[in-house]
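Got a structure here, written out as structure tokens. Questions coming.
On to chain A.
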Amino acid sequence: MRATLREIVLGCRSLLVGMRVTMVEFFKPVVTVPYPHEALRMPERYRGPIELVRDPATGRAICYACQLCARACPSGCITVEGVKREGERRKRVTQYQLDFSLCSLCGACVEACPDAAIRFSKRYNWATPHKEEFLLDLVRQLEQESR
Partner candidate 1 sequence: MSVSLPEPLRLFALLAGAMAFVGLNAAYLVWAERKAAGRFQRRPGPTEAGPAGLLQPVADVLKLISKQLMVPPGADAVLFRAAPVLVLVPAMICLAVIPFGERWVAREMPLGLLVLFAFGSIQVMAVMLGGWASRNKYAIISAARIVSQDVAYEIPMLLVMITLLMVTGTMDLGEIVRQQAGGFWRWHLFRLDANPLMPLTFVIYYICMLAETNRAPFDMAEAESELVAGAYTEYSGMGFGVFFMAEYANIVVGCATATVLFLGGWQSPIGVGSGPVWFLAKLYGLVFSVIWVRWTFPRTQFYGLLNLSWKILIPASLFILVLSGAALQLSGS
Partner candidate 2 sequence: MTPSPEQIARELASRFPPSPPADAPPPAAPALASTGGPAGATPAEGGAAEAGTVRMLDYARCGCHLEAHVQPAQVVAAAALMDQFGFALDTITGLDWLPAGRMEIVYDFFHPHATLRVAVRTRVPRDQPDVPTVSSIFPGANWHERETHDFFGIRFLGHPGLTPLLLPEEAAFHPLRKDFTG
């Protein structure tokens, strides 16, 4: 009897303590970010879909299609093609295709690149109902940016 009464009293106390906790939280400011109106900035190392880096000297992509990224990729989602032009020491990238629907953003390609010719973009809120839109042509993307 005594133990039961004690339990009831302690139990009621625990309930009141819990209600106090939520009431204190009730008057604190909200912690969420109202997403479409306000968005967080992605950190420096954020891993978005990769993009080609421009060589400031030439204005073109640094990439010379050495294929190391394509070989490092565990999902095989990178296809690179390059052409060697007359009088140039290295090949120039002509096509850099990324199948983002296969990419797991692991970063093996960026790490494998010997010349830092690819980097992560900060793109994160990206959705599409069409799978083909995830087939990215990074060379064209770079050209469009320069325009």
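Selection rule, in plain terms: all candidates are chains of the complex that A comes from, given by their letters.
General remarks:
The criterion applied here is as follows: a residue touches a chain if its C-beta (ideal position, glycine included) is under 8 Å from a C-beta of that chain, and two chains touch if they have at least 3 such contacts; residues count from 1.
Computed from a prediction, not measured in an experiment: that's the story for all the values here.
Any copy counted, the candidate of 1 or 2 that touches chain A in this complex is 1.
Residues 8, 15, 18-19, 21-23, 25-32, 34 of chain A are the ones that touch candidate 1 when the two sit in their complex.
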